[in-house]
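Moving on, here comes chain A:
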Amino acid sequence: MNMFRLAASAALALAATAVSAQQTVKIGFITSYSGLNGNLGPYMERAVRLYLKQHEKDLGGVKVELLTRDDTGPNPDKARQLAQELVVRDKVNLLAGVIFTPNAMAMAPIATEAKVPFVIMNAGTAVITTRSPYMVRTSFTLWQSSYPLGQWASKKYKTAYSLVSDFGPGHDSEEGFSKAFEEGGGKMLGKVRVPLQNPDWAAYMQRVKDAKPDVLMVFIPAGKTATAVMKNFSDLGLGQAGIKLIGPGDVTTDEELPNMGDVALGVLTVHHYSAGATRPQNKAFVAAWKKEYGQNETPNFVAVGAYDGAAIIVDAIKALKGNMDPDKTMEFFKTWKNPNSPRGPISIDPETRDIVQNEYLREVKRVGGQLANVELETVATALKDPWKEFQKKK
Partner candidate 1 sequence: MSGYSADTRIRWTEWLPWVAAGLFFFLMPEYLSLGARILIFILFALSLDLILGYAGIVTLGHSAFFGLGAYTAGILSARLGVNDAFLQLAAAAGMSALLGMLTGAVILRTRALTLLMLTLAITAILLEIANKWSTMTGGADGLSGVQVSPLLGLFKFDLFGRTAFLYCLIVLFAAWWVVRRIIYSPYGAMLTGIRDNAARMHAIGAPVYWRLVMIYTVSATMAGVAGALLTQVNQFVGLNVLGLEPSGDILVMLILGGVGRLYGAFVGPVVYIVVQDTLAKQYPEYWYFGIGVLLIFVVLFARGGILGIFDKLRDKWLSHSRPKSSARASAR
Partner candidate 2 sequence: MAFALQTEKLCKSFGALTVADHIDFRLEPGARHALIGPNGAGKTTFVNMLTGVLAPTSGSIFLNDQEVTNTSQAARVRLGLGRTFQITTLFRSLPVLDNVALAVAERTGVAKRMWRSASSCKDIVEESQNLLGVLGLADDAASAAQDLPYGKQRLLEIAVTLGLKPKVLLLDEPAAGVPSHDSGKVLQQLEKLSSDIAVLIIEHDMDLVFRFAQRITVLVQGQVLVEGTPSEIAGDKRVRDVYLGEAHV
């Protein structure tokens, strides 16, 4: 009964903060609860609620009101309409959330025109933050994970094949990986882009198998598609044929691991967050999550993006004492640092307003009877979005 629990906890959170409400900061929170990948929205909202609950006492009496809206999946006109309403009618101080790139892009002009700071908590196409000076991103870009992945892979393997979903993040991942892989002396045997909604994967896997690369790099949106890919990889015996499966962390997102089963064992990925990471901040985060939402629940990278998104907002409120002047808020965002995020130290690049973070190489292993992404090494430290760095050089 997710719905009722959510509603109840929301009501509680609001009631609790309402005690000494002189000032209210309104956050227009738009994410996807229904439609394609509608499963990700709740992770985002839970993470934000959890952070607010943990830190409401630090707010000095400023009340935070979260106005949640469903953009029904990759539905930019809907997202834009909701943003417009939140700004015009509800007079929100901040916009936040957004799973899908097109939705973020459609909302960009609203943020600019209305001067409303907009915290992107997921959508990961590199170009997004260039679309409005009022955007800041606390999640990731695909280049951040795929580029170091390519660098690392080029040291171990000679040939690679890439298989990505045919949309912005997929293209970013493909470009980031192959650029790094080829710079490191590797050879791309092929690149395939797969429709977002693709029923059967066997044909693609067969194609890869017959090309006999050393390594297959996969990016697909997190969720059940990832499971389907893993199963097909194993069903067609690519592993036995000596092909290694790697990718940005979306292939083995923490919440899907139980569905994948043993086929996921040994898969190597590069990502900024693993629920299984052993740093104390993360252990505390996971424990709090399980306490709040149940022992079987695990946070994922969407959750951590939103959790840190809530952190940046709460810190801004504290610093500005609730007076959320848009330009001052943006100034604060640009210099924000958090050495204690569950994913390690992070900060915002003042120039691009994009996240700066570490990237970890992980392997799926069995830990205490459960599958988990175990961090092996840090392959990049305080990494800025490589795409934007390359753009600057041009």
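A quick word on the picks: all candidates are chains of the complex that A comes from, given by their letters.
Note that in this section a residue touches a chain if its C-beta (ideal position, glycine included) is under 8 Å from a C-beta of that chain, and two chains touch if they have at least 3 such contacts; residues count from 1.
Worth saying up front: this structure is predicted, and the values here are computed from it rather than measured.
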Touching chain A in this complex is which of the candidates 1 or 2?
1
Under the stated contact criterion, what part of chain A meets candidate 1 in this complex?
2-3, 33-34, 38, 41-42, 68-70, 72-78, 80-81, 84-85, 87-89, 101-103, 105-106, 108-110, 113-114, 125, 127, 131, 166-168, 195-196
